[in-house]
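The complex is shown incomplete by one protein chain, all other protein chains being positioned as in the whole.
Think of it as A, B and C in the order they're written, each chain with its own count starting at 1.
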Amino acid sequence: MPPIDINCDMGESFGNWTMGQDGEVMPYITSANIAGGFHAGDPHVMCETVELAADHDVGIGVHPGFPDKMGFGRRGIDATPEEVRDYVVYQLGALTAFAKRHGVTVAHVKPHGAMYSMLSESPEHARAVMEGMLEVDEELIYLATDMHIYEVARDVEGLRAVFEGYVDLDYRADRSLIVEKQLEERDPELVADRFVSIATDGVVKAANGEEIDVPADSICIHGDNPNAVEILEAIHDRLEEHGIELAPLSEIV
Amino acid sequence: MPPIDINCDMGESFGNWTMGQDGEVMPYITSANIAGGFHAGDPHVMCETVELAADHDVGIGVHPGFPDKMGFGRRGIDATPEEVRDYVVYQLGALTAFAKRHGVTVAHVKPHGAMYSMLSESPEHARAVMEGMLEVDEELIYLATDMHIYEVARDVEGLRAVFEGYVDLDYRADRSLIVEKQLEERDPELVADRFVSIATDGVVKAANGEEIDVPADSICIHGDNPNAVEILEAIHDRLEEHGIELAPLSEIV
Amino acid sequence: MPPIDINCDMGESFGNWTMGQDGEVMPYITSANIAGGFHAGDPHVMCETVELAADHDVGIGVHPGFPDKMGFGRRGIDATPEEVRDYVVYQLGALTAFAKRHGVTVAHVKPHGAMYSMLSESPEHARAVMEGMLEVDEELIYLATDMHIYEVARDVEGLRAVFEGYVDLDYRADRSLIVEKQLEERDPELVADRFVSIATDGVVKAANGEEIDVPADSICIHGDNPNAVEILEAIHDRLEEHGIELAPLSEIV
Partner (left out) sequence: MPPIDINCDMGESFGNWTMGQDGEVMPYITSANIAGGFHAGDPHVMCETVELAADHDVGIGVHPGFPDKMGFGRRGIDATPEEVRDYVVYQLGALTAFAKRHGVTVAHVKPHGAMYSMLSESPEHARAVMEGMLEVDEELIYLATDMHIYEVARDVEGLRAVFEGYVDLDYRADRSLIVEKQLEERDPELVADRFVSIATDGVVKAANGEEIDVPADSICIHGDNPNAVEILEAIHDRLEEHGIELAPLSEIV
């Protein structure tokens, strides 16, 4: 059984405004998706988040978003493929500089919110972003949130892609996610059951009870879920019993 | 006689607003200081400016500014040394990613406007920025606009620094510059005379007629001067006669 | 024959970046649509533009845009009706304060670029904006760029609306406009012919030669057209001969 990664969005504070519970969550994850300063984050927050990840031997990736702090990068913007590519390249470069300062490496790219949705719906935008990131660093991994974009990524020559699954949200039978307006507390044991099920068998129960395939090499945990830490502890409690090993993305592909 | 560099601020357009005459000026210079998206520039402008420089074999550096587009980075902001360092690291990283896409290397750092003034007045801020840039890339060169900061730079272990002179502005006898509110056309021949004088003898005539030392290895030309191209042509017309060779910063130190 | 208004977008400079030729165009128009600081403009530019309009007895309105200076407000943003309404109310209020300082009144609202397109396509967004502006000031006029939105405006209880026509762009036979990527110089005499034709008969020739109805009480001139001033002079030269009177929007409805 190959190791599995746990990734989490991080560094979404901005100036005097804080968000998430990065310090509490970091000890339990293996990859941090760090906001690039467009939808959230700023240079100082990025610097501190990279340092926090480095202190916990957590792999890092950039979590680039649209330039729309007021909308937290959750509103579609009709940008061209080249514009979106340049937004990703810019934020990727900025994070890379902080990584160098702290002696670590940016391993992956995982677009945020409305940018992710745009790439999922427009293969032309997705390819522009993926080719752009490869031109910057051919070792970079694309962390894919759905099968559409995973397949686009796998068609890009030389690009390594990892598919991620979710355990603190419910799947529909068609493997789409039921996204809540407001994240609710989740039963940590139920979430841990799902984690084990995906990690060992690549399957999970959808909301209608049907078992569906989720061939994920990484599991995304929402760090802003009110009981995220409890959930992560429940997951860690199961690892040994089931022989599940955790590893950052760079050790998985 | 060692070669000399000609540097110019570039990439200061923003979105639909254009500034400068980058395309016209680029053929005559050897180093481009490219705005990092804080006081001017944006990801698309940076991408295009790096490409333009690469097409002309012009060396590139980052021209980082304060996050103040409304004030064009020309107003002091009471930021801490760590904040300013992180602004520089962020913009340096962003430019580096575009450089990688275009197969070139970021060679130098030259802070813009009020950030430059702050570093010149506060050695603590200057050292924070210089140490930060070295932690990102120890090959980077600091392009120093005055002697105060040049000396701070030379005291930073491992940092290479280049002192720059001006020929399209007048010096006072104390080697401070007489900065105009609005750049005026300059007599190209007079400017070219000064260029030759600095390049060959390291001296120039101040406004009061006194000859002063300007031990510069790079000359800064204002690309937004109305007759910048004419000035640059006049300079190039003198090179052969005086045996002056041009070279980008990376070939000078 | 009722008087007709000439409106033009103004105040689209930002910080050190200039755009348009407001000073040259202002003497020829009767209504200025002033950018509200979101897609273009800033407090200082707004202040100066209001003063310029006041000096020429030109009526003013707000030209609100999406909060997207990098895209100049020309990219759709998936904002809710309430968000868009609040963007308009905010920019309207800001302009009103500058108007009060200069002893003039904000007469109208004309959304810019992608915000205009959104309102034209979504009556729900359009109504939210229109009701919001009436709640701020029930005297305000909505300047409508197409028939869809004109009809929505006329259905909003208590709202006065004016339909505007174009003479420096070509119409299709279905009264949609052929928008150019880059504004081109236009034959001033041809443009002036169209102006007279709309002002006197409410008709204009479409690109295919067909005569179409354009029942406009205001004509929009693009101030960033390279020969905008020449066009405006040609229009003014025809006024007396055809007995056409100019008046700002507030005197028309």
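Quick note on the criterion: a residue touches a chain if its C-beta (ideal position, glycine included) is under 8 Å from a C-beta of that chain, and two chains touch if they have at least 3 such contacts.
Note that the structure is a prediction, hence the values are computed from the model and not measured.
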item: Absent-chain contact - pick from B:77, B:190 or B:247; value: B:77
item: Selected residue (touches chain absent from view) among B:6, B:58, B:114 or B:249; value: B:114
item: Selected from C:86, C:193, C:233 or C:251 as touching the chain missing from the view; value: C:86
item: Touch criterion as defined above, residue of C:2, C:23, C:43 or C:215 at the omitted chain; value: C:43
item: Residue of A:36, A:71, A:111 or A:223 in touch with the missing chain, whole complex considered; value: A:71
item: Interface with the undisplayed chain - residues on chain C; value: 37, 43-44, 46-47, 82-83, 86-87, 89-98, 100-101, 132, 135-137
item: Contacts of chain B with the absent chain, listed as residue ranges; value: 67-68, 70-71, 75-79, 83, 114
item: Residue numbers in chain A that touch the chain omitted from display; value: 13-19, 42, 69-72, 74
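In this section, only the chains that are shown with their structure count from here on.
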item: Centre-to-centre distance between chain C and chain A (centres being mean Cα positions), rounded to whole Å; value: 44
item: Rounded Å distance, chain B centre to chain C centre (Cα mean); value: 42
item: Multi-partner residues of chain A (each touching 2 or more other chains); value: 83
